[in-house]
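Below: the structure, in structure tokens.
Apart from one protein chain that is not included, each protein chain of the complex appears where it belongs.
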Amino acid sequence: MTVSPILTAVRSRTPLVHCMTNTVVPQITANVLLAVGAAPAMIDLPEEAEIFAGVASALLINVGNGSAEQHRAMRLAAAAAEREGTPWVLDPVAVGALPVRTQLARDLLAHRPAAIRANASEILGLAGASAGGRGVDATDTADDALAAGRELSEQTGAVIAISGPVDVVISGGRVTRISGGSPLMPLVIGTGCALGATVAAALGAVSGSGHSAHEAVVAAHALFGAAGSRAAQQTNAPGSFQVAWIDALHTLTPDEVATLVSVEEA
Amino acid sequence: MTVSPILTAVRSRTPLVHCMTNTVVPQITANVLLAVGAAPAMIDLPEEAEIFAGVASALLINVGNGSAEQHRAMRLAAAAAEREGTPWVLDPVAVGALPVRTQLARDLLAHRPAAIRANASEILGLAGASAGGRGVDATDTADDALAAGRELSEQTGAVIAISGPVDVVISGGRVTRISGGSPLMPLVIGTGCALGATVAAALGAVSGSGHSAHEAVVAAHALFGAAGSRAAQQTNAPGSFQVAWIDALHTLTPDEVATLVSVEEA
Partner (left out) sequence: MTVSPILTAVRSRTPLVHCMTNTVVPQITANVLLAVGAAPAMIDLPEEAEIFAGVASALLINVGNGSAEQHRAMRLAAAAAEREGTPWVLDPVAVGALPVRTQLARDLLAHRPAAIRANASEILGLAGASAGGRGVDATDTADDALAAGRELSEQTGAVIAISGPVDVVISGGRVTRISGGSPLMPLVIGTGCALGATVAAALGAVSGSGHSAHEAVVAAHALFGAAGSRAAQQTNAPGSFQVAWIDALHTLTPDEVATLVSVEEA
């Protein structure tokens, strides 16, 4: 698999990731990006976001809890990213369950995200196929969302990543499953949101290389799962798990990642 | 005491807690809710907050540092919670010391919070009895605020919880004191704010059960104190204390909680 060279590329190229994310996770998102070797920059003012989306290596737009001002900035930044060729990732948090962000996320699809990372309920919500969940909870399984994910990939051209006990990455007829991680990961807020940011970092790092966007998305998921597996060897409680997991994101070698997760083409 | 079955109910029912909180504590609040077995959702946009307050198991409104847009959303959400019967908790951070939030918190009382959690200075500030403090510091003791707390409970119907070295919970002529915790807790930002969210989780978990709101508020305080006592057995510095405290919130059994704190009716 191509996980190893992509993780090496993230560390050597230090992609600058413009993050527009929700109010809960900026700190852990930034710490995760630093741990994996990328450089975070949170910029949400409309005037500045529009400029920075054209300068950054990649852009993350996470539509979880934000302000009306930030939503305006997201629309400008997504348009700028499309115009300037900056790869960008959509994380449609709680889309399908809440109206403002659902409309926002669907509108943003027109600006051609390189990847969409979400749980199964959110993929169904984005595709218009779900009655909604309880917000950020995934009440559907990845396989429930497989058909919707395929269709969304065909419509938008984006790589679709569906997070769950087994992560599924879909694009162009290809389906890759990544197993690993730990049940403790959903007990640490922001692990999913920080994965969206790390997908952006990987896309920024492979830009201009021979690696595909699909491979970059898989590599980010493999690193996250491997760090979760490593941390779960050290603790069974969420406070110390978070610390061990961030340590592992920084210290695991690409070869260790390969031994800690399973990556399979369907 | 009824602490044990209520903590078990939080873990088995996974109450969905809609949190509208200040800019400093969303991450620790979410991590604490996940650690205790609840599900957090931070939603501050007016249109979405009004909807979600009617869907969630419980709502927290913490008037610490927020925006004008969030304040509008809080008014809508409190009204929706009252209308839909969602139990909600008011955390009047620095009320009495700062004018905008003081007016906001007093206005919100009309929507009948199920509980109000605060330090003594804030209870006095909410009741209009204090000259204000230095903001979030409690310069008054819980006993200074006892009379104001009783009166506030009678006026609003809310359970009043006053945090301090000994926590005091007041409602309907009943006064319960919870001892435990650690002097390190005030050195970790957000332990008080996360307690407000956990009170909401406990209220959501007992809804429809035979347990009273008073008992739910006491149970949340007992768990917090017990986790503080346990963490203080492991470290004497605030960084590692935070980690150990979140671990303890997750791993303490309800029976262990009973051995680590003292709960007494006055």
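Going by the order they are written in, the chains are A and B; count residues from 1 in each one.
The working rule: a residue touches a chain if its C-beta (ideal position, glycine included) is under 8 Å from a C-beta of that chain, and two chains touch if they have at least 3 such contacts.
Fair warning: this is a prediction, and the values are worked out from it, not measured in the lab.
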| item | value |
| --- | --- |
| Option touching the unshown chain, where B:L76, B:V166 or B:I189 are the choices | B:I189 |
| Listed residues A:I6, A:A58, A:I246 or A:V261, member touching the removed chain | A:I246 |
| Omitted-chain contact residue, chosen from B:V25, B:M74, B:L126 or B:V206 | B:V25 |
| Residues in subunit A touching the chain absent from view | 16, 23, 26-27, 30-31, 34-35, 39-45, 47-48, 51-52, 55, 67, 69, 242-248, 250-251 |
| Residue ranges of subunit B at the interface with the undisplayed chain | 22-25, 27-28, 64-68, 94, 98-101, 134-137, 186-190, 235-240, 242-243 |
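By definition in this document, only the chains that are shown with their structure count from here on.
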| item | value |
| --- | --- |
| Subunit A and subunit B: spacing of chain centres that average the CA atoms, whole Å | 33 |
